[in-house]
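Below: one structure in structure tokens.
Heads up, one of the protein chains got dropped from this complex, but the rest are sitting where they should.
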Amino acid sequence: MAEMWINMGPQHPMTHGLWNLRVKVDGETIVDAEPEVGYLHRGIEKLCEARTYPQIIPIADRLCYGSSLTWSHLYCLTVEDLMDIEVPERAEYIRVMAIEMQRIASHLMWLAAYAGDLGLAVGFTYTMRDREVFVDLLQALTGSRLTYNYPRIGGVAHDLPPDFERDTVRAVQYMEMRLKEYEDLFDGSKIFMMRNVGIGILRKEDGINLGVTGPSLRASGVDYDLRKDMPYSVYPEMDFEVVKHEDGDCYARYRVRMDEMWESCRIIRQALQKMPTGRWRVVAPRNAPVGTGLGRVEDPRGEAVMYAVGDGTDRPYRLKIRSPIFVTVSAAPKILVGYKLADVVAIMGGLDMCIGENDR
Amino acid sequence: MSEGDKRSSAGVVGIETAPSRVGENPERRVLRALAESFPKTVSEGTQLRPGVMRAKVDRSDLYSVCRTLREDLGFEHLTMISAVDYDDRFEIIYHIASYQSRLLIELISTTPKDDPVVDSVSSIWGGANWQERESYDLMGIEFKSHPKLERILLPKDVLYHPLRKDFRG
Amino acid sequence: MNLYQFCYGIVHWLVGLVNNIWYWLGDFLPWYFGDLFTAIGNFAASEGHLWFMTLLVESVVVVVIALINVLNFLWIFRKLSGRILDFYGPYYVGYRIGGWLQNLADGMKLFIKEIIVPTKADRLGFLLAPVIFVGSSLTILAVIPFSVDFGISTSESGEYVSAGALFALAAFSIAPFAILLAGWSSNNKYTLIGGMRSAAQMMSYEIPLILCAASVFLLAGSFNFVEIVDAQSGIWFFIPLFIGFVVFLICLMAEVEIIPFDLPEAEAELVEGWTTEYGGMRFGLFYMTTAVRSYAGGALATALFLGGWHGPSFLPDEIWFLIKAYIVFTVFMWLTWSVPRIRIDQMLVFGWRRLLPLAVLNLLIAAALKSGGWF
Partner (left out) sequence: MDDRRKPRTTGVVLNPMKRTGKQLVRTLILGKPNTVLYPEEKLDLPQVYRGKHALDFKKCIGCGNCVVVCPNDCMWLEKVEDPELGKIERPGVDLGRCMFCGFCAEVCPTVALHMTTEFELADSDRENLRLSPLDIRDDSFGETFVEEREKRLVPVLDLSKCDGCEKCAGECPEMCIAMMPIENTGRKKPEINLVKCKSHGKCAETCPEKALTMTEVYESYFDMPEPKLILDNCSGCGLCARKCPSEAIYMLEMPGTEKTLKNGKKGKPKKRAVFVLEKCVGCGRCYQACKFDAIDMPGVRK
């Protein structure tokens, strides 16, 4: 068969959103690839310039439907850095617990989409079912299921609801039981391993050079996690490990995320044990001073950065958002070339695309 | 676990510096190295937080400063390129991180309003490619010798740069 | 009484009824018409015509009953998928019979949808492909008897098509042609790749399938379904030919195109594979035909390896046959929902390097068993 360009997107089951991956195939082998993004560009950075500081929190939620809590948390961190606010310790612990729950939920959603991509419908429904446990917890904590609008500048919106500790401990136990089941379902399956091991290898140097971050980079053997290396919130108090794999293939990326869920379970347990009593919110000033604020967190998808410029009014002068997926997807051609057409779904699924934060 | 503890304590090294250069903390060392290599173009090197530095770079020397950072000082990860539109100037801000020494440096480069051109650093960091395209797309900063400077988020036939302050939708 | 006698009785009675009219007309009308009608009546009462009409009625009865089973299969497919995937499955339409009517409702919905032919498609091929696909699949159902007495037999003594099993396998392998035609004529890159994949897949899996069936033919010494099943009255063939049975099941899954092997319609990378451009009832027909082929595959596996309609006598033979086919299908479904989709090159490697040698080994075992005199 002659070489031909195939548009995988903008409306394609592989894309999980609205973007276009153009691949040039020779038979079934990929010889070139070219991602095209921007279909979901909503101008959030411009939108933020017209809103007051608290009003941006729900907008930051909308950056990523998979892990909205981390984005609003990042926004609050940025503005707290800009305004120089000291957050109560209880609020920090609640935040850490909530974003670790969000990380598990996000990774489970990724796993669901990934399993669905590979044709394993069971993986999709089981993981989405177990994600529901954490979504329910977050709903009881925040009051919403997807766009939580929970962190506030200077704390969090609500205190823990009654019986929350008990439910969380149960959920974590349930999750650890389920993770073992997934390892049977995925790792124990020969066909799953055939589809993953040795596919989509991203070498360490390429990953660093192309700006790939997060689990995808840690799967390539770089031991860098902002929770450890540039700690924010109360992560220095927590005892957890940075997960790292050396292979850099799809299986390593899968493995890193699975192991991160284990670590998140540990962090949630510790946060519950160490949680102090006290206030969970302080009143934030209305106006920000002239200056800049920088927030840098470990999103479930990689390194998320926000950079806020304040000009003394109650609206930010400029808010720049760095989405990890935006940079990661630019590395896609490097990873894709040389593999089969069916591997596109495994590779791009393994990178955990999220178009909302990609196009902003 | 001991390894992790060591690392986390290395990440939040104290801000107070010993007088001698032997005990100098890594942030100061990087800033001093930059200032010694580029005495004329790098200015206002300050330490903002543990692990975070800021320096101003003249745009004429931006490429070689970035090259030094990448090759000699071990800043191998370009985190973010952001452009800010002020009344009298554009500021292009590079956040560059180091995986080895767990540092972050914030390089600020300024261009005049009527000539928003800086050197592209996408040949130093491959990850800069799309971020520069995004800055070009939304803010209208032009990056010299960029391999493919096209609009990325907006359609190709759009005439304006929406994040500029004089843009009214 | 077997089905032939039953249908013969019906046809005989009907022909007698209608012949009354012909003969009355023959008496009533002038001579040149009268002779004609009398001749028609005589022809209708002749043995050859009665035999032919009996065959027609038989095939209608058998295929309709098989299609009702196909509906059951669809229902089991949806219900079982639902339960494995941890949801209810069809529930509301036909609430009291477990949502059984859902497929009919879907079928009605698909019937009222518009038929769309893409502008640049090859119109003839595009419209012909579903016909070939459905027709060839329905043909398989005609030759598989449910029991000694229930199938399309050609005489009162229950003589079945002597090469029935071969015919079924041959009809099974027409489908890739239809798929390739559909994929090519849709004028779409996804469908083209899907069609190509289908051709490659069917070609590589047809051979082990036929080799495994050949080992059964070798042991049974016949191509006739009744004789093959009768040969299993002592021991079912899946015990001596266990390797062959497993290979046969895997190849059947590949032929039916369900999940580990549903590469031609891999919905993640090729939108809906070769069915992408088909909508409305044409898509519904493809969907139904997958169930028809599953049923045919289950029936083939039952007849060739699982002892056909043999079973304890408290249930009729036909029910035993269906139960076994249903069990084979359930195992298919169970495996389908447990594994991800395989990649095309891995699949071809698996077919040629693993299954083919195993099938040959199985054939050698069968030959050894036959020459050793055990069968």
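Should a chain be cited, it is by its letter among A, B and C, assigned in written order, with residues numbered from 1 in that chain.
The working rule: contacts are C-beta pairs under 8 Å (C-beta built on N, C-alpha and C of every residue); 3 or more make two chains touch, one makes a residue touch a chain.
Predicted, not measured: the structure shown is a model, and the values here were computed from it.
Considering the whole complex, the hidden chain is in touch with A, C. Summary of contacts with the chain left out: across A:3, A:34, A:181 or A:205, the touching residue is A:181.
Contact with the omitted chain, checked across A:59, A:98 or A:308, is made by A:59. In the full complex, subunit A contacts the hidden chain through residues 51, 54-59, 122, 126, 129, 139-144, 147, 149, 152, 155, 157-159, 161, 176, 180-181, 183-193, 262, 281, 283-287, 313-314.
Taking the whole complex into account, subunit C touches the unshown chain at residues 80, 82-84, 86-88, 91, 334-335, 337-339.
As a convention for this text, only the chains that are shown with their structure count from here on.
If you average the CA atoms of subunit A and of subunit B, the two centres end up 24 Å from each other.
Subunit A and subunit C have Cα centroids separated by 48 Å. Here the spacing of subunit B and subunit C, counted between their Cα centres, is 67 Å.
The touching residues of subunit A, counted against subunit B in their complex, run 37-38, 41, 43, 45-46, 206, 208-213, 222, 224, 228-231, 236, 239-242, 294, 296, 303, 305, 307, 309, 317-318, 320, 322, 326-327, 330-331, 359-360. Chain contact summary for the complex, subunit B toward subunit A: residues 1, 4, 7-8, 11-12, 48, 51-52, 76-80, 82-85, 93, 95, 99, 102, 104, 106, 125-131, 134, 138, 151-155, 162-163, 169. Within the complex, the subunit C residues that touch subunit A are 81, 84-87, 189-190, 193, 196, 259-260, 262-263, 266-269, 271, 337-346.
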